[in-house]
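All protein chains but one are shown at their positions in the complex.
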Amino acid sequence: MVSAPQNKIKVGVLGATGTVGQRFIELLAPHPYFELHVLAASSRSAGQEYAKIVKWKLNTPIPEKVKKMVVQECSKDAPGMKDCGVVFSGLDHDVAGDIEASLRQAELVVFSNAKNYRRDPIVPLVVPLVNPSHFSVIEHQRASLGLQKGYIVCNANCSTTGVVVALKALEDRFGPLETIMCTTMQAISGAGYPGVSSLDILDNVVPHIGGEEEKIEWETAKILGGVNEDQKGFDYHASHPLKISANCNRVPVIDGHLACVSVKFSKQPAPSVEEVQKAFREFTCEAQTLGKDVCPSAPERAIVYHDAPDRPQPRLDRDLENGACVSVGRLRECNVLDVKFVTLLDNVRLGAATSSVINAEIAVAKGLIV
Amino acid sequence: MVSAPQNKIKVGVLGATGTVGQRFIELLAPHPYFELHVLAASSRSAGQEYAKIVKWKLNTPIPEKVKKMVVQECSKDAPGMKDCGVVFSGLDHDVAGDIEASLRQAELVVFSNAKNYRRDPIVPLVVPLVNPSHFSVIEHQRASLGLQKGYIVCNANCSTTGVVVALKALEDRFGPLETIMCTTMQAISGAGYPGVSSLDILDNVVPHIGGEEEKIEWETAKILGGVNEDQKGFDYHASHPLKISANCNRVPVIDGHLACVSVKFSKQPAPSVEEVQKAFREFTCEAQTLGKDVCPSAPERAIVYHDAPDRPQPRLDRDLENGACVSVGRLRECNVLDVKFVTLLDNVRLGAATSSVINAEIAVAKGLIV
Amino acid sequence: MVSAPQNKIKVGVLGATGTVGQRFIELLAPHPYFELHVLAASSRSAGQEYAKIVKWKLNTPIPEKVKKMVVQECSKDAPGMKDCGVVFSGLDHDVAGDIEASLRQAELVVFSNAKNYRRDPIVPLVVPLVNPSHFSVIEHQRASLGLQKGYIVCNANCSTTGVVVALKALEDRFGPLETIMCTTMQAISGAGYPGVSSLDILDNVVPHIGGEEEKIEWETAKILGGVNEDQKGFDYHASHPLKISANCNRVPVIDGHLACVSVKFSKQPAPSVEEVQKAFREFTCEAQTLGKDVCPSAPERAIVYHDAPDRPQPRLDRDLENGACVSVGRLRECNVLDVKFVTLLDNVRLGAATSSVINAEIAVAKGLIV
Partner (left out) sequence: MVSAPQNKIKVGVLGATGTVGQRFIELLAPHPYFELHVLAASSRSAGQEYAKIVKWKLNTPIPEKVKKMVVQECSKDAPGMKDCGVVFSGLDHDVAGDIEASLRQAELVVFSNAKNYRRDPIVPLVVPLVNPSHFSVIEHQRASLGLQKGYIVCNANCSTTGVVVALKALEDRFGPLETIMCTTMQAISGAGYPGVSSLDILDNVVPHIGGEEEKIEWETAKILGGVNEDQKGFDYHASHPLKISANCNRVPVIDGHLACVSVKFSKQPAPSVEEVQKAFREFTCEAQTLGKDVCPSAPERAIVYHDAPDRPQPRLDRDLENGACVSVGRLRECNVLDVKFVTLLDNVRLGAATSSVINAEIAVAKGLIV
């Protein structure tokens, strides 16, 4: 158990008025040691009180202390920005690239939900319940750029996150996977606001989400893979190259990405269904072992395993562990690969803002945020 | 081109007040040569006018000529039953077994949507766009039971039907498949009425439909397989045993089962995506070549191939070809098997009543219904 | 019975790529005597083939003959525009005002679904099943503007249309109404595309539609009122000023606006529920009596009265009469006003494009389109 930081750490939120930004604020307002210090958004919003310009879309009210905070521009020169121990980015990818880089260049620490740097070979792509070990590449990132403090960490795409936590439990216990097939049924909130038109999704399924399948297929290898021995990059699961095929669908569900996953193990004969179930039930990760003091946003159970034959379900199970876990169920043999199962992730919490926040908590424990 | 029968053929409907029964009536009321003669339902309904007891759930009105027809019991002795050239069964499986057998024993021809006899080794399981060649086993069925005229033909489960039409197009062109993985997103109407509780499915997906995955895995082999040389049974794709793994999910869609399908061909190297697309586009089946006179319910296009990257979609495409075709789209390479694509079926039409009706039309052409 | 025009009448569609424009095309492509001649849209789309730029959102396919038509600009100078006997406008209100006026000034006849000229004191606001008598003001409109041929006719807002047809049946039989209260539950398609965000409406009702309540309260008086004796304007129901109070809500329904309506008659004692039901059942309007030759888009029944206690319902009844009628049901006494009932309108057909087309058909019969 690591103890919590002695003093509060000031934090900023980029894209504070957007969907992900609202989630950051909901999570950070009551946080025991992160303190909301800067809310930044587009220059159109800058200079105004948060409550007056945000189109708040959560079913919890705007935190009182945030209502009157004056929104700043997304710039290193915004008042208070330089005092932030970490800046959380909920920016859209079309603007995230430049802004995040410029903040890093100004020696700020950026934890980003945007996709821009996920494939950058010196940026850790971290799912907090899976691969915080990748933080070890930060030193190289700083060195490469001639920085003392600044760096960027990305969290994964929401649909990748839901699947990769379950896969990690399997690799931890049984060694490398060889093949993964998955079909997702993803919630509308994953597309932001206004996002999906109601005319497109009511009484319908859209069997296509632009770029999503490639993200699952690519990000999974980086996340499940290790760090190179010199701590200067990632191995992308090179010793056992993963074959991954993903199908992504949008369904009329508010929150919660469901996925049907089949896997084949490198090790043969493959573990039995009973052994696999045990691996899911017993999975623990670093965020849990660090303890609630330093990782207050981590779930009690990283994976919640469901015995009922028709679970997990988005509406009934997405709130488990305050949205910070992955649900797994329907485990059974696969006639083609070895075993198959269903995963559920709260895409707006562990699939987005919650991942960044737990990542930052782990970084605090590792002395990477001060 | 075969010509239509000279005289109208009287037909009966079992389970006429149920969901599938209503579809049979909607299809048969305007049929050019089938003539609704007997509507049969539970003894509770027998003796009453159809319009007075049915809870009509279609968005087309009850056909005028059907409204005042008096509902009969599901018995060979019901008035008019013996005059029926074919009896369509929309019965629930809990009663279908005995009733269908007793009608067959009374020398009646039964085309059934129920699951009871699908696995019977002497009963053809026929998807009309795929395997009407299996009708050749009818003679053996009659002989086995000492019958002159009576027999049973089943159509497939709705989720099987949607997938197997696309697979047939591939086997016709490229030879036997080896491996199939599919994940379905199925409409609520597939569960009948009242069926799925709204509290279970609104803002939700249920990743489980009892028995459905086994049906896809089992029925596909019987349907895609051939008939034994002696015409006394089926070979279940024995020369190239199929490996099939299915995941079935219920989604909040009224009508239309969507499936994400990956396949691997026996023949390697596998055909290219372009060749596969061509096979889908050029697929034709016996029901089409028989012509509109004798097969008026058959679609113009058995497979409608969609170029748009986000199609087919249930709400936009389920009405194509009056619900009698299968839509295919999103064809691309699969990182694990050879190619993958999406299929869509109107589960209440081609997935149920329409299949039985086209099957019967083909049987008329083959002289099996008189 | 009036006979159909001898020759086809060329027609144009403004806003041809939008939601209402697509409905115009769906209705006009198979029309017996209107012939699609010009498709006009924004200058961004002009010069390109229709099928290549439209985001087609109907569940019927794009009509074949339309696919390759080249889209023009919305200008009197667009090739072919001057040859159009009538131009249908599905433009958004932010551009409709100027364009429609300039076409009229160029002696073109414009039938518009936009709101811009609905309150213009010389423009008829016509619900085709209610007040085609208002066409008599067209002569004055032309004279005022120094025109020989050109004029504008508007159809009503969709939510007004659904209610006012039922009210017309009551005024025809029982004389002027005094008080009307109505609460609508309106479909998402009423907001166009992309329109309502799915995050705003799934598992939700939004009790507010900007400007909608005022439209019902204002338009109803113009439509139910008469024409001044000099045929130079409208009386807005002046002899019996209407008290109308409307509440408008958006519900998660694709198509079909439902309204709960209570009314009080001027004449007291009020008619009985039985008399009112008879009035609904027996209502006929000019569009029907003109006959199918000249008014092919008019419904057989202007009002479909439902006996079932839980009808009309949007999903089950919106397709009645091909979307060109109003459904009425649940008629009963009101404890506060006299009687109350429920109305249903297909907002994308009779509530929009179909109204314009029937209006034009009636204008043809009256010699106002040649």
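Letters are used for the chains, namely A, B and C, taken in the order the chains are written, and counting of residues starts over at 1 for each.
Basically, contacts are C-beta pairs under 8 Å (C-beta built on N, C-alpha and C of every residue); 3 or more make two chains touch, one makes a residue touch a chain.
Since we're looking at a predicted model, the values are computed, not measured.
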item	value
Among C:Ala29, C:Val95, C:Cys260 or C:Val273, residue touching the chain not depicted	C:Cys260
Hidden-chain contact residue, picked from the options A:Glu139, A:Glu214, A:Asp235 or A:Asp319	A:Asp319
Listed residues C:Gly146, C:Pro269 or C:Pro309, member touching the removed chain	C:Pro309
Given C:Met181, C:Val304, C:Leu345 or C:Ala363, the one touching the chain that is not displayed	C:Met181
Missing-partner contacts on subunit C, residue numbers	179-181, 183, 185, 202-208, 217, 243-245, 247, 249, 251-254, 258, 260, 262, 309-316, 329-330, 334-337, 340, 342
Where the unshown chain meets subunit A, residue by residue	57, 59-61, 202-203, 254, 315-320
Sites on subunit B contacted by the missing partner chain, in the whole complex	57, 188-189, 193-203, 252-254
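What we mean here is this: only the chains that are shown with their structure count from here on.
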item	value
Two chains joined by the most C-beta pairs in contact, as defined above	A-B
Geometric centre distance via CA averages, subunit C-subunit B, whole Å	41
CA centroid of subunit A to CA centroid of subunit C, Å	49
Where subunit A touches two or more other chains, by residue	202-203, 252-254
